[in-house]
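Removed: one protein chain of the complex. Kept in place: all other protein chains.
Going in written order, the chains are labelled A and B, and every chain counts its residues from 1.
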Amino acid sequence: MDANTAYVIDTFFALFAFVLIIFMVPGFAMLEAGLVRTKNVTAVLMTNVLIYAVASMAFLLIGYSVAFGDFGSDGMSQWAAVLFQMAFVGKVINIMSGGVSERAKILPLLAFAVIMSAIIYPIVVNISWGTDMIDGTILDLNMYDLAGSTVIHSTGGWALLAAIMIMGARKGRYTKTGGIRVIPASNIPLVTLGAFLLWIGWFGFNGGSVGSISSIENANAVALTILNTNTAGLAGAITVAFMMYLKYKKLDITMILNGALGGLVAITAGPDLYNIYQPILIGAIGGLLVVFAVPFFDKLRLDDPVGALSVHLVNGIWGTLAVGIFTDKLFLDQLKGVVVVAIFAFVSSYIVLFIINKIFTLTADDNTQLEGLDVNECGLEAYPEFKRAF
Amino acid sequence: MDANTAYVIDTFFALFAFVLIIFMVPGFAMLEAGLVRTKNVTAVLMTNVLIYAVASMAFLLIGYSVAFGDFGSDGMSQWAAVLFQMAFVGKVINIMSGGVSERAKILPLLAFAVIMSAIIYPIVVNISWGTDMIDGTILDLNMYDLAGSTVIHSTGGWALLAAIMIMGARKGRYTKTGGIRVIPASNIPLVTLGAFLLWIGWFGFNGGSVGSISSIENANAVALTILNTNTAGLAGAITVAFMMYLKYKKLDITMILNGALGGLVAITAGPDLYNIYQPILIGAIGGLLVVFAVPFFDKLRLDDPVGALSVHLVNGIWGTLAVGIFTDKLFLDQLKGVVVVAIFAFVSSYIVLFIINKIFTLTADDNTQLEGLDVNECGLEAYPEFKRAF
Partner (left out) sequence: MDANTAYVIDTFFALFAFVLIIFMVPGFAMLEAGLVRTKNVTAVLMTNVLIYAVASMAFLLIGYSVAFGDFGSDGMSQWAAVLFQMAFVGKVINIMSGGVSERAKILPLLAFAVIMSAIIYPIVVNISWGTDMIDGTILDLNMYDLAGSTVIHSTGGWALLAAIMIMGARKGRYTKTGGIRVIPASNIPLVTLGAFLLWIGWFGFNGGSVGSISSIENANAVALTILNTNTAGLAGAITVAFMMYLKYKKLDITMILNGALGGLVAITAGPDLYNIYQPILIGAIGGLLVVFAVPFFDKLRLDDPVGALSVHLVNGIWGTLAVGIFTDKLFLDQLKGVVVVAIFAFVSSYIVLFIINKIFTLTADDNTQLEGLDVNECGLEAYPEFKRAF
C-alpha cells in the first residue's frame, strides 16, 4: 500500500474510532441517569453534558499540547489524531463525576474538569504515551497500556477516590449505627442502554488505540483487539451473573453490567497482546473484583453511587498488572507505571480538589441533597409529570 | 487495488459492520423493554444482556468451528470475520427470547441459548453458508440467503414457535371464553428507540454480508444492499400505516414499527439482487404479512408479546421465497432451503426446549407472573420510584 492510501485509511479509521468513543458520552450519561434517584437525574445529565463540553475544550486548547507537544502527526491527518485523543479526556472526568453523583455541585466539578483536562490528565498521558517529559529520569515509564487501563481508568479512579475522601458520602447513605442504606437505581432501561453504548464505544477506544489499520499486521491487531475487548466484557458479565445467582438466587442487573464494564476496563491495557482465550480469564477476574470491591468500598464508607471505584480504579490496576502476568512485558514495569500514575493522579487531584473545595465547597448541603440536586442546580426536574412512588 | 489494501479495507469494513450489528443488542433490549409491562422490564433487559454474553461466548468457543470448521479467512483478518459472524448469533436467540417475554425464566432460557449458539444455529449456518456438511447429499442446499432471512430470522422464529408451544401463553392473556386481553406496551419511546437501533444495525447486517467492499463491483453491491434494505423498511412502515389508518383511523405505532421490521426481515435474503424498486413491493408485502399474522397467531393462542413470529418467522420465509420469485434464483431451491431449515430448526429446538423444560421448567409460575418477573428473577424493579397507574 502506498503512503497516501495508508494516510487516508488511517485517518478514516481514526475518525471511525472517534465517533464510537463519542457514543460513550450518552453512554455515561444514560448509565448514571439510570443509576441515581429521579430527583438527581437532571443534575447528573447536566454534569455529563458540561463535562464533555469543558473537558474537550480545555484539552483542545491546552491539554493536547501538554500531552504531545504539538498538533503534528505523520501517518494520518493531525486533526483526526487530535479528535481521537480529545475523545478520551471526557471519559477520565466522567469516571470521577459519576462516583460523586447525587451530592456534587456542578460548577466546582467543572472547575476541576478544566484543570484535570488541561494539566493533570495530559501529564499522565505524556509520561505514559507521549514524548515523555520524564524520559531518562528514574521515573521513566515503560508500562504497556494500549488504551488506558491505567492512563484513563485508574487516573479517573484516583481522582474519584480523592473526591470522595474530600466530599464524604451522600446524606443518609451510611447510618450512625454502621448500617448501609440501599438506594435503588431509578431507571434500569437507561442503565442498560448506557452500559451498551459504553461497550460499543470501547471498540473504538481500544481498536483505535492500535493507532493504524493500514497494514495486514495492524489490521489483524485491530481486529484481535476488538475481539478480545468484547470477550473480556462477556466474561465479566457471565462471571458476575454466576456469582450473583449462587449467592442470592437473583440476577442483579446493575452488578452484572458493572461486571461487564469491569472486564472491559481490565482488558484495556493489552487487548492486542493476548490470545483469544486469555481475555476470558482477565475479564472474569475483572468481574469478580467488582463483586468484592463494591462492598469493600462501602465498608470503608467511600460512597460511590455508580460503582466507579470498583469498575475503573480496581480493574484499571488489575488490567495493567495482567499485562505483566500474561504477556512478555515486564511485571515490574507495569507495577511501576501503576504506582507512579497512582501517586501523581491521586496527589495532584487531591490538592486541586482540596483547593476548589475551600473556595466553592464541592458538596451540596443536606437540604439540597434531600430535595434533590435537580431543582437547585438546574431549576427543573427530570420527570415532572410522573408521580413519585416515594 | 493490491491484495494488502483489499485485506485492510475489507477488515475495516467487517469491523464497521460488526459494530453496527452490536447496536442491535441495545436495540432488541430497548424494543422489548418498551413493549412489556413495567413489572417485567428488568427481567427482559437481564435476558438480553445475558443472552448476548452466553450466546457470543458459546459461538466463539464452539459454534464458530461447527459452522465454518476453523478460524481461517483469506480476504480479511480472521478475527474480523469471527467478530462479524459472532455478532449474528445473539440475534437468533433474541428473536426467540423476545417472543416468550413476561413468562420465561431467565436461567433455562440461557441454557437453551448456549445449545442454540453452540450447535443448532451453527449447523444451520453450515448447511446454508458454510463448508456444507451435507454437500452432495439430497439435503444439499442451494438457497440464496445473503444475510439470513431464513438462516437468522426463520431459525429464531422456529425456535420461538417451539418455545411458545411448550411454554404456553402469559397468565391472563387469553380468557376461557375465547377473549384476548390487550396488554399495552409500557414505554413507547423505548420501543421507537429500539426499532431504530435495529434498523441501523440492519445496515451492517446486510451490507456486511456482501463480504467485501474492496472492488468497484463489491462497493456497488454493498451500497445497493444498504439502499434496498432501507427501502424495504420504509415500505413496510408506510404500508402498515396506511392499513391501520384505513381500518381504525389511528396510527398504531407498535404495529407500524413491526411493519418496518417485517420489511427489513423480508429484504434480508437478497438485497443485493433486486433493482431499487422491487424492495418497495417486498417490504410492503412484509408489512402486510405482519398485520395479518399478528391476529392469526393470537387466534391460534400462540402468545407472542413482541410480535416476533410475525416479524421474523413469517417474513423470513417470505423474504427467502421472494428471491425465487423476483430474481433468477430457482424458486425450488429457495423453498427447499426454507423447508429443510424449518424442519431442522423447529425439531431440534423443540427437543432441546422440551428437555430443558423437564429439568428446569421454562415458564414462571402464575404468582411470579402476576407479581412480575423483575422482583423474582432479578430482585429489583425497573422503575422503583415511579408510581404505577394500575
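Please note the rule applied: a residue touches a chain if its C-beta (ideal position, glycine included) is under 8 Å from a C-beta of that chain, and two chains touch if they have at least 3 such contacts.
Because the structure is predicted, anything quoted here is derived from the model rather than measured.
Asker: Taking the full complex into account, what residues of chain A touch the chain not shown?
Answerer: Within chain A, the residues touching the omitted chain are 2, 4-5, 7-9, 11-12, 14-16, 18-19, 22-23, 25-26, 29-30, 33-34, 41-42, 45-46, 48-50, 52-54, 56-57, 60, 76-80, 82-83, 86, 106-107, 187, 190, 193, 377-388.
Asker: Could you list which residues of chain B touch the chain missing from the display?
Answerer: Touching the missing chain: residues 1, 5, 9, 12-13, 16, 20, 37-38, 184-189, 192-193, 195-197, 199-200, 203-204, 207, 213-216, 218-220, 222-224, 226-227, 230-231, 233-235, 237-238, 241, 245, 248, 250-254, 256-257, 260, 276, 280, 383, 386-390.
Everything that follows uses one rule, which is that only the chains that are shown with their structure count from here on.
Asker: Could you give the separation in Å between the centres of chain A and chain B, each centre being the mean of its C-alpha atoms?
Answerer: 33
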